[in-house]
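Attaching a single structure in structure tokens format; questions to follow.
The complex is shown incomplete by one protein chain, all other protein chains being positioned as in the whole.
Per-chain numbering from 1; labels A and B assigned in written order.
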Amino acid sequence: MTFASWPTGGAISFGGDYNPEQWPREVWQEDVALMREAGVNLVSVGIFSWGLIEVAEGEFDFSWLDEVLDLLHAHGIAVDLGTPTASPPAWFFATYPQARVVAKDGTVLGFGSRGMASPSSPEYRAAAVRIASRLAARYAHHPAVVMWHVHNEYGAPVGEDFSQNAVVAFREWLRARYESLDALNAAWGTAFWGQHYTDWAHVSPPHPTPTVGNPAQKLDFARFCDHQLRACYIAERDAIRAHATQPITTNFMANECPTTDLFAWAREVDVVSNDHYLTAADERNHVGLALAADLTRSVAGGAPWILMEHSTSAVNWQPRNVAKRAGEMARNSLAHLARGADGILFFQWRASRSGAEKFHSAMLPHVGTSSRVWREVVELGGHLRALAPVRGARVRAQAAILWDAESFWAQDLEWRPSVDVRHKERVRAYYERLWRDGVTVDFVHPSQDLSGYRLVVAPASYLLRQADADNLTRYVEDGGTLLVSFFSAVVDEHDAVHAGGYLAPLRDALGVEVEEFLPLRAGDSATVRWAPEGGEPVTLTADVWQDDLVLHGAQVVGTYVDGPAAGGPAITRHAHGAGQGWYVSTRLGIDELAPVLAAVYTDAGLEPSGLPLDVEVVTRHGDGEDFVVAINHTADEVKVDLGAGQELLGATTVTGTVVIPAGSVAVLRTTTPQLGGDGQP
Amino acid sequence: MTFASWPTGGAISFGGDYNPEQWPREVWQEDVALMREAGVNLVSVGIFSWGLIEVAEGEFDFSWLDEVLDLLHAHGIAVDLGTPTASPPAWFFATYPQARVVAKDGTVLGFGSRGMASPSSPEYRAAAVRIASRLAARYAHHPAVVMWHVHNEYGAPVGEDFSQNAVVAFREWLRARYESLDALNAAWGTAFWGQHYTDWAHVSPPHPTPTVGNPAQKLDFARFCDHQLRACYIAERDAIRAHATQPITTNFMANECPTTDLFAWAREVDVVSNDHYLTAADERNHVGLALAADLTRSVAGGAPWILMEHSTSAVNWQPRNVAKRAGEMARNSLAHLARGADGILFFQWRASRSGAEKFHSAMLPHVGTSSRVWREVVELGGHLRALAPVRGARVRAQAAILWDAESFWAQDLEWRPSVDVRHKERVRAYYERLWRDGVTVDFVHPSQDLSGYRLVVAPASYLLRQADADNLTRYVEDGGTLLVSFFSAVVDEHDAVHAGGYLAPLRDALGVEVEEFLPLRAGDSATVRWAPEGGEPVTLTADVWQDDLVLHGAQVVGTYVDGPAAGGPAITRHAHGAGQGWYVSTRLGIDELAPVLAAVYTDAGLEPSGLPLDVEVVTRHGDGEDFVVAINHTADEVKVDLGAGQELLGATTVTGTVVIPAGSVAVLRTTTPQLGGDGQP
Partner (left out) sequence: MTFASWPTGGAISFGGDYNPEQWPREVWQEDVALMREAGVNLVSVGIFSWGLIEVAEGEFDFSWLDEVLDLLHAHGIAVDLGTPTASPPAWFFATYPQARVVAKDGTVLGFGSRGMASPSSPEYRAAAVRIASRLAARYAHHPAVVMWHVHNEYGAPVGEDFSQNAVVAFREWLRARYESLDALNAAWGTAFWGQHYTDWAHVSPPHPTPTVGNPAQKLDFARFCDHQLRACYIAERDAIRAHATQPITTNFMANECPTTDLFAWAREVDVVSNDHYLTAADERNHVGLALAADLTRSVAGGAPWILMEHSTSAVNWQPRNVAKRAGEMARNSLAHLARGADGILFFQWRASRSGAEKFHSAMLPHVGTSSRVWREVVELGGHLRALAPVRGARVRAQAAILWDAESFWAQDLEWRPSVDVRHKERVRAYYERLWRDGVTVDFVHPSQDLSGYRLVVAPASYLLRQADADNLTRYVEDGGTLLVSFFSAVVDEHDAVHAGGYLAPLRDALGVEVEEFLPLRAGDSATVRWAPEGGEPVTLTADVWQDDLVLHGAQVVGTYVDGPAAGGPAITRHAHGAGQGWYVSTRLGIDELAPVLAAVYTDAGLEPSGLPLDVEVVTRHGDGEDFVVAINHTADEVKVDLGAGQELLGATTVTGTVVIPAGSVAVLRTTTPQLGGDGQP
């Protein structure tokens, strides 16, 4: 069964999580009336309702859920029906205490918050399949149900599990992966520190050890943990599919849930959906939002996706939960839409009076409809109705950033050369540089076909398989422009240093090798003299890292003025085949990256947008018409030339320059082909 | 049995903990001789002596204690006899390992420091009652014994306990509290995150969970823990009372032991006693001392209380144990006396050579009598003899600060809007403002009769029951002045947001409601334009928080110049009935609070003392005469007009202005009625 999308009658989906079980029935009537007022057309139901449906093991009460679905359907509101397996009932944990998750330090994590049981527990697997199956059997043909929502945010809050169930399952998983102990001993490098195995029964998850444990074992355990979660999803999905034909999804957390490999997960869902929450402490968190949206679209292979959860205002779980200001919710929502979302949903419909998330904002706040938030929710509903034509239009990117969860897992292990090197920071820095330059990007796995991109950036490819390195090298040979940041291509899939040394797999593509890493002391910075061909030399400030680089054909474009590599090459450019391989051997901030990327764009045939900082323009390409979303994140009015067309939010005709007030958004519908993210009309 | 006080022959009690078991018998003789030299008239004995009295289970050796009590009595020193249940013997833990306390993470806390067994352990309860009973039976009529000292600092170091005994007792306590699971499910809001209970046997203490647990469950667990400790106290108290007629106390830790609800405890003791230690890192720790003393007097209902422990100089358990300087011990002691203490005792008489507290100062230091500390102890003894007339005189306060341990417990749970909001900080800030203004305060529970106060301040009333809010509203109606700080009246007794939104229960009294919380980012500050009626506008710097306030009749006295609520109201004043309700929606420092409180005092008919900073004056009102204690905490001589009377420390007659040297204290006995803390002569 394949799904291009999900049924919505041509509208952008709009709504949120709906938890009627927290409220008396009289509130339900008010809910559906207000949903209609706001234009809500899709709600997610039942996500935490296991204990109220399966009231004792094998004993089900669907009556209240019947009533809720009928009520919603009667008011024209579609349902994304959840399986409640993210929070097993009290009776489950009492009956199957062995199914509880065990933390690395041995702490048993039991009932009383949320968070699934051990993903390796056969009892949990059976119970989850049973409830999913019963729900699917009952509601497969309910007219309200347009989609299935399995579980909730797999990997959060439970990623790792060290229970006895996990021990047994890890061994089975390893046997399937390696077949022989010789292969496992080789892959894990057990000759180091005397860790040779002679019996599968001696192999375990990376339990506490006197000092740092085997990194290859830990990397495999990360793979295993991700696999086990996905196996839980697949089991529920298949149980639903046995009864139902609607598309099935599970809500991802994009770049915020490090234990899941999104590319692998996306292959298993019918529709990709994502939850996104702003990082309050980040004053430029609209850039992080764009990154998450681009990543979500990328793992969806460019297909439309749903923003399953975001917030109308503050969340409740950060140290300081900064509220959104007027217009910010709309900007956030339309920024997701600009980058491919065809559904804008919130956690949650009505703020909960009790529980751990009572201070999380909602579509309907504690104070009710006499509130800024409610007024803006209603307004957003109107905007989304006006944007219905955007549905199905696609974003096209001309640049790509490498994203490989396994590399991130490996890099995050202990005893790396410097604690100041963080993959997340480098990915964001390069992403933000391209974002500021108006270059739309996809995220790609290094094994993917890259031929469609003019530029590929590798900000953090610590673990790079030889085959993937070869893929990158071919990309350059064939005319691509590749930019690689330091501490890349260091290890193979077993966290073993590549034969030949650091960066050796990319030596042909980059024309350099790394003789030695030269991390800087805390707080130290260094100067790079940036002298591109024909350009005026400038000095750039860098920190955290230098390499002792050996040239194998590359041209030196930046040189260390000081620091441990003083006088040596800092930034290089290498002609290989029809393309260019760039290497940046130090940490440059977002501003310092500007001249470097400008030169790289020239090689790649890209041009920065030239828009003022924090004016974001993205195009969705439809059938014979394009939709240009322009978001003004600044505090001043801006004028942007988007060409001729119809502005959908104000329903006005635009012939050239459009004026966007401070904090506002314009969406231009135009039949003039736009130079999109791929540089093509 | 009721006690106005404890027998002391009309003197202020003076002495400390006495642990003769740590010393050979020849030292005992020196001890009593030196006690007499210093004027010691009361010592606490036997607090950590369980194992030396009950040498094996049920086998008692009272011989050494007989000898100690006889010796003390022979030298005219009265005894506050301790029950040693804060430190069960090695044999107890070996026999009853299940009685050990278990920490939340599962760590079993055993023998080898101090700290009681599980307060829910039946074995511990029985053993504690047995030793208390045996001591009472033996010494009820010993002429030295004038008071009983149950246990030591309940709640420190053991507050919470997650042992199996606690699990069982928590369920019993909940059944008694809620009667039905329906009621528990409703109170805990278990519909959120699927936490519905169908069996009492599934309910547990808040054990570790994958993410944040149920807050109402945690709040009830905090109540339960406090209850269990108090039940231990009551069991021992009743066991003593079966034999003995002397007053019974247990030493509190006032504001430093957050797990105990002092108002509830104070109802169970005959005499309130308190331990107080300066926070060395706090350069203004004399203000914290005053706060603790006022709180102690308040929970005692204004009755005389005993300072059971403080230190002659440094303590040993802080990061940097700053020693007291010359005169500081006397200032501390007399500040306690000024605020109601009729006994000044120390931990401890003689410094211990061994153990965890060997670096704690004592009345008799390691170096002996040739020391500043000893000389000052002897001098203090003389001062206290001169102050005997003060005994029984009472402090009267005209302002009150709300104090509700349950609110503090609730506010301290996870996932609040901002980690920068701390109840303790706000209570201290408002307290210190009033302290600097010379306004003496009581601490009151929000359910108390408030009619005696001109001003009531609520610095941190996050949890406020509707009935208590109604009490505050009536207080304003009846002419009171109420000042409420932000993040108040947010939740009810189950940590559920009040229907109608934040601050709704106080809407009538304050004339405002809070539409949304607007926490600031770390380090951000904002400006408030303070423009009181008829006054000159000034700007105040605030931080941490703003509210999005909606006016319902209140007058705006302060306006946000910037920050997320820029242009909105910051500080409001509302005429309700015969009184005024003030609301301050941001965090102002102690200096910034000055103009605000000045306006509030005007409403309340109060007048600041006008004394120089750090000159502290408090009056104790006696029978037809008053005692004015004036403490000069500054490094300069000050002149204060205390009226006419007799200065008791110097034994001089004063007719008006008295000169107080730097760091010194004067106590004026006067028959001219003083305007006390209640503004009445």
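Basically, a residue touches a chain if its C-beta (ideal position, glycine included) is under 8 Å from a C-beta of that chain, and two chains touch if they have at least 3 such contacts.
Predicted model only: the values in this text are computed from it and were never measured.
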| item | value |
| --- | --- |
| Touch criterion as defined above, residue of B:Ser63, B:Ser354 or B:Thr653 at the omitted chain | B:Ser354 |
| Chain not shown: contacting residue from B:Ala33, B:Ala74, B:Ala90 or B:Ala467 | B:Ala90 |
| Residue in contact with the excluded chain [from A:Glu30, A:Glu256, A:Asp420 or A:Glu607] | A:Asp420 |
| Residue among B:Gln29, B:Ser113, B:Ser525 or B:Thr539 touching the omitted chain | B:Ser113 |
| Residue numbers in chain A that touch the chain omitted from display | 105-106, 188-189, 191-199, 201-204, 206-217, 414-420, 491, 494-497, 499-502, 513-522, 548, 550, 564 |
| Hidden partner chain, residues of chain B it touches | 19, 21-22, 48-52, 55-56, 84, 86-91, 93-94, 101, 103, 106-116, 156-158, 280-281, 283, 313-314, 316-317, 319-323, 325, 351-359, 361, 365-368, 370-373 |
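To be clear about the criterion, only the chains that are shown with their structure count from here on.
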| item | value |
| --- | --- |
| Chain A and chain B, separation of their C-alpha mean positions in angstrom | 49 |
